[in-house]
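Left out: one protein chain. Kept in place: all the others.
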Amino acid sequence: MQDDALQNNGTLLGADELVLNMGPQHPSTHGVLRVKLKLDGERVRGTECVIGYLHRGVEKIAENRTYQQFAPYVDRMDYVAAVSNGLGYCEAVEKLLNVEAPPRARVIRTILTELQRIASHLLWLGTHALDIGALTPLFYCMREREEILKIFEKYCGARLTTHAFRIGGLQYESYDGFEKDVERFCNDFERRIQEYVDLLTGNSIWISRTRNVGILNAADCIAMGASGPILRAAGVKWDLRKAQPYAAYDQYQFEIPTGTSGDTYDRYMVRIEEMRQSRLICLQAIEKIPEGAIMGKVGKVIKPPAGEIYHSIEAPKGILGYYIVSDGGTQPYRVRIRPPSFINLQALDRMVRGHLVADVVAIIGTLDIVLGEVDR
Amino acid sequence: MNPTLHGILVFLETWWVELTSGIVIVAVVPLVAGYVVLVERKLMADMQARLGPMRVGPHGLLQPIADAVKLLIKEDIIPAESDKLIFWLAPVISMVAALTSMGAIAFGPAFQVARDINIGILFVLGVSSLGFLGIILGGWASNSHYSIIGALRSTAQLVSYETAGGLAIISALLLSGTLKISGIVQAQYEQHVWFVFLAPVAAFIYLVASIAETNRAPFDLPEAESELVAGYMTEYSGFRWALYFLGEYANMIVVGSIATTLFLGGWLRPFPNWKGSGLIPEGIVDAGWDLVPAAFLGLIGVYCLYRAGKQPAKAQTWFMWAVALACFVVAALYAIPALLFAMGIGGVAGSLSVAVLPGLNGAFWFLLKVSGYIYVFMWLRFTLPRYRFDQLMHLGWYILIPLAIVNIFAVGVAMLVVANANWNHGLALTLATILGTVVTLLFAALLVRWHDRRTESASAASMAPDSYAG
Amino acid sequence: MMSPAHYLFLSLALFLIGCVGVVTRRNVIVVLMSIELILNAVNINLVLFSRVFGDVAGQVFALFIIADAAAEAAVGLGIIIAFFRNRETILADEMDLLKW
Partner (left out) sequence: MLDSILFYFFAGVAVTSAALMVTRRNAIHSAVFLITTLLATAGIFLQLGAEFLFIAQIILYVGGIMVLFIFVIMLVRLDVALQHIRFRMKNLVVTIVIAVLGAEAGAIIYYARKLPGQGLFIQNMAPAEKLAPNSERLAESLFSGYLLPFEIASVLLLVAMVGAVVMAKNKKRTPEES
């Protein structure tokens, strides 16, 4: 990086731009993202994202694993929202097999996925606040996330990469007291959200750091394929849970929170509100979990008929899509994953231009990327 | 006797208090700074629903020592392309400046190295401001982009906020009429009021400016860890890093001491002039105040006893007992001279207590106030997000500095009014203070409004056409 | 008590070193710094004589000189920055144009 700059006259004063290498080892690039910033003083003139430091060839691995064997791998993409990844994959294969998970399985899936959404948003909120310099919210968020992870652990034994669902339904029955745990968490959670809101929402430093920072309007969002809270913060009321209901979302009442200006503050508000809505969904769902089987009619060996399928769900970070091509064998012919983080990351360059270095950090935070998913 | 030896003896005889205080400062302050770090981590943990350091020693009490040992034995890394001399020198400057400036601070009526220098407060300010030479040189010498951006930010920030802080101090100096530290405290004693009540706006500006000067959140941009990794300290590790770190915390103690001296009455206890009304006789009031430090220690001891039963391990329970016992012993030792003094017992013990007690009490109150000030620093750090650089500069130049200038005039006019009005002194003082503060705050409100409108229009303008221009 | 001559010699030494710096160095910034050194040597004399005669006027003048040094440094460095931006050099002997 020194060399780059030296070629451009080598000084802070003489150089037209100073190239600052942010990452792959940097406290706030959320993993191993590397961003080359072209700076004029502290003002960002352009960026270049260098990704691939965490590339594991997940899509290629899929071609050499059976359908069941591949399911744990998707957990390692967006590792802070493993349950959602698993849901998308299982439902995609189910669609390919033309089977449906039984109602009980679908409701439990919904509950776990919504809990996972809350957990993912909590982690986002904590790290985002930390990036902007607020130290305390991180620990509060971790405290609540811990409750959710405990529920996961009790349910399937794993906390992070859960592999909670199986193709065709669930492997595990919900444990005794599952509903009670979820209910207790949900009841506490309203009060806890208020704590973050008290710390951040009205704080004038927080507002000045996030308002009008990293604006991405609706047209740009759609043009770039940005989805999830980023799209909704720009005012587009688009949520696959409503638009193409999957799992058991069609049974529950919830709102799609939207913002107006598409800046960092709006994205923050949208995510906070989404956590509230997820809590409501969980509360509705545990009221009546249908009795019955938890596994659909799926054989020991999964051999979907030849064909292709695309299935997408609303993961915490945006639209997570699976495109699976089957040649009739036990292993997929091709799996292509549409990761929300990767697509959303495209917007980074447009969002940071003209902002300061400090805003770059805030904007990377507000995009809520997970490098495991970006690089796959 | 050998004349040289005689000379040295005379020298020692004249200067022993100063020499001892100096040695104490050099030896103790790094340790104290280490423990301030521990207290900060514990407080942070408490506010963040966790425990903080617990492993090294009971409740992590030996953590600073373990940290120091770790930092000492760490590999000493000097980056290959760095400027070795400056890289070596910079942290030393930072630390030395902070320690030297402590020389003129009066930690009580008796504890002061450079006693009675005529320009005491300026000395503290000037020498502690040299510390940022260490920051800027260290940032430059590291030969890293993060470091140099940190150093540039630090320079701009310190220059701006030192101006604001200096102007705020002028308000207090106007009220005291002297630069001598003991004189400033004396002035607060004679005027029957801490200057924070006479110049609240100035005290607030100084609070903000001192946070910025010590690079603490929400003004910790030079070392903003989420943006610049560690700013000017990025390339530093091991003991050099520790020097920077200690310098920063020593600086916190320095600014806390300046604020305490100027605005919070220095080593004076609360209500120093109130000798008791008709109901309570004078001696009892004084004795009561004299017992406050002992009572304070006693309360800590009681709290330790209360907590002792709740410790998870036997060793920790014993430790808590030991701490409680130590507190009680010290409190008792402390209380004896106060009681002797109160009961009017003469003799050797009595005269000793007369000699020692005011000094001890003064140091207690002074350190208590400094701790309170530093607590505010920490509290703000855990609560607030970080400012952005342009916002920081705007706050400094567009709001704090004009406000401080207006405040100087407000305080000056108020003083004139008080001096010339033939009213009751206290009434005039109160009125003038309220008026001055109101005028300044009105001005502040105007400034903020103007500034908001300005930034809004500016950001709207820059956002609309420009934001997507390649 | 040191005699005034000691201080005069010190001041002289600093002054001469400053002169050597001004004349021999090519880097304009160092030249400016040498000028600061010269001013400083003058300040020692002023303060010395203020003490010798017991008159505070010398110190007042020293204060004015410090203010002047600040002004000089600000303008000088401003010129250097402007010059560097246009000519990419800060060497005195390459500053050979009166206009750019």
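The letters A, B and C name the chains in turn, as written, and every chain counts its residues from 1.
Note that a contact is a pair of C-beta atoms (placed from the backbone, for glycine too) under 8 Å apart; a residue touches a chain by one contact, two chains touch by 3 or more.
All figures in this text were calculated on a predicted structure; none of them were measured in a lab.
In the full complex, chain B touches the hidden chain at residues 7, 11, 83, 85-86, 89, 117-119, 122-123, 125-127, 129-130, 132-133, 136-137, 140-141, 148, 151-152, 155, 159, 162, 179, 390, 458-459, 461-462.
Although one chain is not drawn, its touching partners on chain C can still be listed: residues 1-10, 12-21, 23-27, 29-30, 32-34, 36-37, 40, 43-44, 47-48, 50-54, 56-57, 59-60, 62-64, 66-75, 77-82, 84-85, 88-91.
FYI, only the chains that are shown with their structure count from here on.
A straight line joining the Cα centres of chain A and chain C is 62 Å long. Centre-to-centre separation of chain A and chain B, using mean CA positions: 44 Å. Put simply, the C-alpha centre of chain B and that of chain C have 36 angstrom between them.
Chain B contributes residues 44, 47-50, 81, 143, 145-146, 148-149, 152, 217-218, 220-221, 224-229, 381-391, 459, 462-463, 466-470 to its touches with chain A in the complex. Chain A contributes residues 1-2, 5, 12, 18, 20-21, 26-28, 42, 129-136, 138-140, 143, 199-200, 203, 205-206, 208-209, 212, 215, 220, 350, 353-354, 356-361 to its touches with chain B in the complex.
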